[in-house]
Each structure stands twice: as C-alpha cells, then as structure tokens.
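What follows is a set of notes on a single structure, which appears directly below.
With one protein chain held back, the other chains of the complex are shown just where they sit.
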Amino acid sequence: MAVFLSKEPIDPSALLAGFQIEGAGAIASFTGLARGTGQDNAVISSLVLQSYRGVTLASMQTIAVESIKRFSLLHAHITHRSGRILPNEPIVFVAAAALHRAAALDAVSYMMDLLKTEAVFWKYEETAGEKRWIEPTEADYARAQKWNQ
Amino acid sequence: MAVFLSKEPIDPSALLAGFQIEGAGAIASFTGLARGTGQDNAVISSLVLQSYRGVTLASMQTIAVESIKRFSLLHAHITHRSGRILPNEPIVFVAAAALHRAAALDAVSYMMDLLKTEAVFWKYEETAGEKRWIEPTEADYARAQKWNQ
Amino acid sequence: MAILQVELCGRLADLAGDVVDVEVPNVGINVSDLRTAIAEAYPVLSQIIFDSKIRACVDEILVNDAVVVRAGQLVAFFPPLSGG
Partner (left out) sequence: MAILQVELCGRLADLAGDVVDVEVPNVGINVSDLRTAIAEAYPVLSQIIFDSKIRACVDEILVNDAVVVRAGQLVAFFPPLSGG
C-alpha cells in the first residue's frame, strides 16, 4: 500500500510506472484533473485544496486499507495533491492491482467515490477573483453510499 | 482515438504519459498482464496471442469508437499485444478521458469487457510444454452482454 | 475559565478566520456546548456552527457532540469533506 499527500505537482505516468507487483493480472488507475472551465463555463484560474494536519493522510490510508480488504487487492496506491492546482494538473491518482479485472476496476471506483466524500479535504475554485467552495453533489454521496449496501 | 496492435512489449506508463487531452477531468486506465501461474497453480511459461490480418485491429477500433460514442469520451486508447508474452508483461492497455469520473471508469470497463469477447484474438498458455487454449468464461460473456441491456 | 483555540476548516475559515479563541471552563465543555459558546462569541458563525453537517475533530479524531474538550486540546470544526 502506498498513500501520499503531495504539495507539489504529481506525475500519474511516473506513479503508474512505480506501481508494480509480481503476480498481478490487472492494474486499474484513475487520474482526476483540475479543469479550466466550470459548469457555467466560467474560466477557472485555479483549484485550491486544503487539508488538515495528520487527519487528511489518515483518512486516505483508511480508504486504501478498506479497498485492499474489500477487493482482495495485491496493492493499492493513492496520491492526492493539496494546495493550489492549475487547470489540467492532476489532483489525484489512484491505482489498484488485483488478480482479475473486476476487482481492480471496482477498487478504483470505490477509492474515488470514498475520496470524494470521506477524505479530509476542502476545495474551492478561483474564477475571475471569486472564490467558490465545491462540495460533493447528491450523485457523489449516492455513489459513496452504494458501497454500504 | 488511438488504437494499436503491437508485436513488441508495451509500456503502460509511457502510454499513459502520452494520453493527454486538454479539458479532461478524468482519465481512467487499465492494464491486463500475463500471469505466471494458472488457476490450478500450474506454472505458465508464456501466453501466446494470435491475431488475424486487418480484422483484429478493425475489431479494436470498433470497440474504441463505440466507447467514445457511448460514454461521450474526449479520447480513448487501446494498445493490445500479439505474439508471445512472458509472465508480468502487459497484454493490453486501455485508457479513457472524460469530463467526469463515472464516464471514464465505465468506458474502461466497457472496453475491457468487449475486448475479452469481441476483439479478434485467440490465446493459449504454455505450461511445462503443454498448450492450453483460453476462451472467455461465462462471467466474461455475461459482463459483455450486460452493456446491451 | 481558560482559552480554547478552535480551528475552522474550509469555508468556515472564510467567516471568522482560521482559528477562534473561545473561553471554556477549566473542567472542559462538551462539543455541543462548545458550539453554543462559539455562536455567542462569534455571531457570524451562529447559524452554521449548529449545522449537523459541521463535524468536530478533537486531537485528530472525528468525534460526536457528547465528547468533552479542554483548553490545550486540538479542536477543529469540519464542513462537508470534498476530496478527489
């Protein structure tokens, strides 16, 4: 398991290159990126992610541990940025290695759904001098809740 | 869209590095790897993938095109190996870029499910001099069928 | 009485800064009463601090409103989380 909180830009392809484990038949990955335009087509100059002390990393570790148990993963990786993120820069990279594809793909969905709603971050977009806090949508909460059923 | 059939080993991290598109909020990827042990713990010395003329690449292109339409992708990538593949070497790499995570993750699942059952390949494992043809399982067919419902 | 420093996270900090000082009894105060004390000392937080979605974190652990906190402990309030 590898879980990192990074204040510097992250490189998903380098992280994927480092994500190797003998015997895996399936490796799924997901990269979430900052977008330059919002839902109302507003130009977003940056996305700012705030974390809180050790709690943020611990919340990410909990998600990785749970995904390994739940999907019998051989390996799991989460790297999440904090601080100011520019459009097209990665916000988060997750990867899961398993024997078969369904487990690896489901684990990546699970980790992302839980990161959206359970990882200790707060974020706002900056648009033309305005600051707009982003919270999970109803769909995000529904996706996370689905895993408890 | 990028679809390749490769007789040489493929490098998923390099392919992910090259898979960039402005405006994407989500990039999902999947790598399928050859395993060194079979279901009965037999040691597998190699996996051999056979293709057929232009039909194999065309079948991969059909899957990529359909996934772009179905999930409103910004970009899709499939690289599939043919020939003799050693344990731990990648067999296939797929990636999908979309505005949001659900589309990218679903598209990767879709492409893999269809590649398993609709892409024009045949494969066998070599174990201690024996040759064992691998065909999709009932679960594989069910997963592919699910997308038609 | 003692001064408890309470950290405000996310959009809460936009309202009253990253940290607010709250006078609390030396024996401590439970999180529910702490919300009331904050609302009284910082009227700008008087609505939001009672929102059930605003969770308390004490010494880096999310806690419920019955937990008692004292000056010197790490106390923070979290608006809804939003990673990824």
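Per-chain numbering from 1; labels A, B and C assigned in written order.
Following the convention adopted for this analysis, a contact is a pair of C-beta atoms (placed from the backbone, for glycine too) under 8 Å apart; a residue touches a chain by one contact, two chains touch by 3 or more.
The model shown is predicted, which means the values in this text are computed figures rather than measured ones.
**Q** The complex has one chain that is not drawn here; which of the drawn chains does it touch?
**A** Displayed chains contacted by the hidden chain, ordered by label: B.
**Q** For the chain that got dropped from the picture, name the residues of chain B it touches.
**A** On the side of chain B, residues 32, 49-50, 52-55, 58-60, 80, 91-92, 112, 115-124, 131, 133-136 touch the unshown chain.
Simple rule for what comes next: only the chains that are shown with their structure count from here on.
**Q** Could you give the separation in Å between the centres of chain A and chain B, each centre being the mean of its C-alpha atoms?
**A** Centre-to-centre distance between chain A and chain B: 24 Å.
**Q** Which integer distance in Å separates the CA centroid of chain A from that of chain C?
**A** Those two chain centres are 27 Å apart.
**Q** Using mean CA coordinates as chain centres, what's the gap between chain B and chain C in Å?
**A** The mean C-alpha positions of chain B and chain C differ by 50 Å.
**Q** Hey, what residues on chain A touch two or more of the other chains?
**A** 32, 112
**Q** Quick check: what residues of chain C touch more than one other chain, meaning two or more?
**A** 84
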